[in-house]
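Okay, handing you the structure first.
One chain of protein is taken out of this complex; the other chains stay put.
Let's look at chain A:
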Amino acid sequence: MAFRSKRPEHGGPPELFYDKNEARKYVQNSRMIDVQTKMAGRALELLCLPEGQPCYLLDIGCGSGLSGDYLSDEGHYWVGIDISPAMLDAALDRDTEGDLLLGDMGQGIPFRPGSFDGCISISAVQWLCNANKKSDIPAKRLYCFFSSLYSVLVRGARAVLQLYPENSEQLELITTQATKAGFTGGVVVDFPNSAKAKKFYLCLFSGPSTFLPKALNESNDEEETKESEFTSERVPYRMARRGLVRKSRQWVLEKKARRRRQGREVRPDTLYTGRRRKPRF
């Protein structure tokens, strides 16, 4: 949800924010249900589970079981963890098929190593970034969460966490702790140019690194996909420019390409681009 005014995490801990009234919204408000279900579907898609195989999944911040029901509909079995008793009560009323646990993800996931084939989370992980008690250190809680998540996943399994990072520093804090815990992966941003539709999915792999799934975008003829991968490679831009003569056609084309990469508006390249003009021009 795009909270333009105040972020809910600033008002207090999640177990108090998600009270009976908020829980009712997740059960009755059709727009809320629609958005959550869509995100659950996209997260499951990004999880890339083997086709036709029922899996045992973990749902972090399962809430009223909206995302869990989607998993059940797809034939999977799941366990959900949530910190809010009101939301879990709503889930019980909706008679979800998965098991529910009352727990705090920042304290660790209380399961044996290699229990789950995958993990999803919808709109939950950003709550770890704000300290609600004086004794809370967000970085520690994030690390505790990610390291225990790494352990409870089967080797090679994935975790897809949809979240609403407040700013890039927060996202960086989260990804740093995930990397420390042993995960590889990256952030997939769907519809990066839209304020409302923009969604962040943190895709984490617990095995050897594989490719990052392609992000959704409105205009499909755009080649650039907004993904950030965890690599320490430096792109050798200077090498591309070294051999070029200034003001030559190749130099002009390279400069235009560079400005396109920077995201600026650049005129399309035609056969007139960098054409030698008469001295009178």
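One rule holds in what follows: a contact is a pair of C-beta atoms (placed from the backbone, for glycine too) under 8 Å apart; a residue touches a chain by one contact, two chains touch by 3 or more; residues count from 1.
Following the convention adopted for this analysis, contacts and distances are computed from a predicted model.
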- line: Answer for the undisplayed chain, UniProt naming, from "Probable D-lactate dehydrogenase, mitochondrial", "Multifunctional methyltransferase subunit TRM112-like protein", "Hemoglobin subunit beta" or "Polyglutamylase complex subunit TTLL1 isoform X1", is "Multifunctional methyltransferase subunit TRM112-like protein"
- line: Of the candidates A:L101, A:L173, A:V252 or A:V266, the residue in contact with the absent chain is A:L101
Query: So which of A:N21, A:S135, A:S168 or A:T270 would be touching the chain we can't see?
result: A:S135
- prompt: What residues on chain A make contact with the chain left out of this view?
  reply: 53-54, 56, 75, 77, 79, 81, 83, 88, 92, 97, 99-104, 107-112, 114-115, 133, 135, 140, 144, 148
